[in-house]
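Complex shown without one protein chain; remaining protein chains in place.
Labels for the chains are A, B and C, by order of writing; each one numbers its residues from 1.
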Amino acid sequence: MARLSIGANESRDERDKVMERPGLIVAPLTPFNEGLEVDEHALRRQIDYVIQDCGATMVVAAGVETQEYTYLSLEQRKVLIRHTIELVDRRVPVMVGVSHPSFKTAVELAHFAESLGAAAVQLLAPLRPFAGPPTQADLIAYFEAIARDTELPITLYLNPGPGADVSIPDTIALAKLPCVQLIKESSRDLARVSRLIVEIDRAGHARYFTTMQMLLATLQLGGSGATMPPPGSEIARYIIDAFVAKDYERAAALQLQFALFPSKWMHRGLAPVMKAALNLIGVPVGEPYPPYASLSGEEMQALEAILRTTVLADRLPITAAA
Amino acid sequence: MARLSIGANESRDERDKVMERPGLIVAPLTPFNEGLEVDEHALRRQIDYVIQDCGATMVVAAGVETQEYTYLSLEQRKVLIRHTIELVDRRVPVMVGVSHPSFKTAVELAHFAESLGAAAVQLLAPLRPFAGPPTQADLIAYFEAIARDTELPITLYLNPGPGADVSIPDTIALAKLPCVQLIKESSRDLARVSRLIVEIDRAGHARYFTTMQMLLATLQLGGSGATMPPPGSEIARYIIDAFVAKDYERAAALQLQFALFPSKWMHRGLAPVMKAALNLIGVPVGEPYPPYASLSGEEMQALEAILRTTVLADRLPITAAA
Amino acid sequence: MARLSIGANESRDERDKVMERPGLIVAPLTPFNEGLEVDEHALRRQIDYVIQDCGATMVVAAGVETQEYTYLSLEQRKVLIRHTIELVDRRVPVMVGVSHPSFKTAVELAHFAESLGAAAVQLLAPLRPFAGPPTQADLIAYFEAIARDTELPITLYLNPGPGADVSIPDTIALAKLPCVQLIKESSRDLARVSRLIVEIDRAGHARYFTTMQMLLATLQLGGSGATMPPPGSEIARYIIDAFVAKDYERAAALQLQFALFPSKWMHRGLAPVMKAALNLIGVPVGEPYPPYASLSGEEMQALEAILRTTVLADRLPITAAA
Partner (left out) sequence: MARLSIGANESRDERDKVMERPGLIVAPLTPFNEGLEVDEHALRRQIDYVIQDCGATMVVAAGVETQEYTYLSLEQRKVLIRHTIELVDRRVPVMVGVSHPSFKTAVELAHFAESLGAAAVQLLAPLRPFAGPPTQADLIAYFEAIARDTELPITLYLNPGPGADVSIPDTIALAKLPCVQLIKESSRDLARVSRLIVEIDRAGHARYFTTMQMLLATLQLGGSGATMPPPGSEIARYIIDAFVAKDYERAAALQLQFALFPSKWMHRGLAPVMKAALNLIGVPVGEPYPPYASLSGEEMQALEAILRTTVLADRLPITAAA
């Protein structure tokens, strides 16, 4: 089993230096053109933003549902993965989402990821297709079936809804599998996350990553970082910079920028609000995949007003009033 | 928009006669061989059982998650659909499951279903991939996007978990779409179902189908029938026979056979327990798709003991004790 | 431990005859006067209706939350219990609600019930006050603590929300306690109820009672009856009459009267809609206890229109149009 390195693609020394920094794993949103095919040009622009401006230490390709990969055929999904890896162009490691109800398809995607030089794969703890929660034995059998066929480290991805609601004991059991080296937790339950950072990350079983609203709390407790889409990732970058510089007051002030953005528009869904924000800051990514709708004009104005209070303000167009 | 006929494939008169009977829509389980490919031979045996012995008025191909279609690639799924339609061989109409997060893939599957002579398509009310419940507008846009491109009637399939938890008002709104002619409800909430049978089926918007434990209550309230996998469907057949014959005491006694089977093993999942029951009654369907496990020897014995108290008893092997 | 008799207060023969009938346990609503004290006059009128017109086989005093007993002080609650028992005046047995987080208060209420000649007590499976579900051991210890101090049979009352969400295994374990002789289940989950009727009522551990929408299904599966407030109880009476007379088509047609009433107004709460219905049929019970509001004029009109389609139609005022 290879060890996962985040933000490291050169010598061991450089890698270790980079590894001192918390991880910022960025999940680029998927721009669709009018024919609902992946818009490679827009993806290129976004990936450059993600690496150069957000300081991603890793990019995840087709890994989280906000990336709208569930709409894609397996072939389209592979094209998206290939494009992402090519556009990242070794600037940072790429982790490839291989989630699929069938472990065989997950293995096929893992082999594809290996062939492209991916650093790791990300795998959603799956729903039991025919209702009821999967048992710990089910979950372990699934992860082991995939680990048996790939050398790549696996990120256990926890996202109840599209995936299973995995209990604390089951999460710990999965984290102890040698193949599981990283965990991406989507919940905002700080009691759960506090406990798991201690019992998993600080205990040395796997690195624990959370999400936007949890970033500073995660870092302070000893967690490893967060995974998120842009442009939240640019705010996150500044939070991490401030935290690493031990400027904790600035870190807290920056964390506060995640209090309203994107939460205030979450009833619209994370993909529509993050696409709207990217469009506003000049990194065009088009509309959400149908049937989900873009934000309305009024919602866009309100979102822009909030973004003007964040580190993203400079990227917004100068208004007439200004 | 074509009108959906269930259990009718000949003259109008015959069709109307058939339509007097409540519908029994049967969802054959998917037998996998050792290579985890669909085992066509086992599928043929099962479909004959479903039509000849269970009296299915319609067969649904790759429509419900218990059919384990989510593991299949799109090509494998099409093969399963084609096999099912060929093996049914016009003895009853076939409804084809076209559920997919992308409306475009659902349309592609609907076109495929049309080309094979399917009578209808079944479409799961989808989860919003990026969390939070879809709005009524999202749901209607999704169903209309598919209806725009197929003449086949659509069954609205409600299965919270794999699909969205659709509220009563949203279910009624979807039922009023001209394209939605049938509803398959997986919940066992009799207050919800009672109300929706009245507001949807008796109101003429769409025919309401439920599931095993709900069958007699559904028929008595004026609902249209139920969808279920075998061999529950054989018990259901006798319930419907008794109900049509107005032998309500027998209908109730038969309905009682669904009190413990399959509920007592639902923590193992519906696919494993129904596959176990089919294997026990001599209709071999193999094991659940990994990582889900077959019932243990002890569980098989307990299941067999319960099945001996049902109409399926005659199909069980004669034991040494007998 | 005394055995619970329902609908029996005379000779053994009469009692046994009565016991052949399914049980209809009626929970009178609590009328409040302008000072928010119990209005004894209105209660008397309602209890006469419940016994004479609804054919209650048992009355429950301050037992379910729809009776709004949670607003009352312990003294007021005792007054309501005493009034109820006096107004029933031995026409049918009375079961007394003794639910309280403290087993000591429950025991005090049970002693009070004994002193007034109550036939049984009803006890809500309690929430754990400080969050998380009670364990099976917690639940058993609580019921045993009360059973230790009273000879009265206990009804296990299951109502998740105000009370705990008790799993199927825990419900069966409680049903096996000698003190638990009756179960009142508030869920409308027919899969759960079907299984528990078989594993509890038909297995001889305790009699299983459900609620309005579940009544006919309960009777057909071999359950013992239902508990409900008026005037649903009058509809229930006719369902039971038809069922006992083996007129199952009429029973089903009557059961259908519970499809929209009260479900269509449940967002307003069960107490407001049942109070509105009683007020409409000439059994005045006043308004819900604040802050909960009465139905609006428009809602009253819609409710009246639905009630005109039920057995309650004759009790409604003749309209100008008629």
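One rule holds in what follows: a contact is a pair of C-beta atoms (placed from the backbone, for glycine too) under 8 Å apart; a residue touches a chain by one contact, two chains touch by 3 or more.
Just so it is clear, the structure is predicted and the values come from calculations on it, not from any experiment.
Considering the intact complex, the chain excluded from display touches A, C.
In the complete assembly, the contact with the undisplayed chain comes from A:Lys264, out of A:Lys176, A:Lys264 or A:Arg308. One chain is missing from the display, and on chain A it is touched by residues 188-192, 194-195, 197-199, 213-214, 216-217, 220-222, 246, 248-249, 252, 255-256, 258-260, 263-264, 266. Chain C residues in contact with the hidden partner, per the touch definition given at the top, are 36, 65-66, 68, 70-74, 101-105, 127-132, 134, 137-139, 141-142, 145, 159, 161-162, 186, 266-267, 269-271, 289-293.
Simple rule for what comes next: only the chains that are shown with their structure count from here on.
Shown here, the protein chains touch in a chain-like sequence that does not close on itself.
Shared numbers divided by all numbers used gives the overlap of an interface; between chain A and chain B this overlap exceeds half, so the copies present the same residues. Along chain A, no residue makes contact with two or more other chains.
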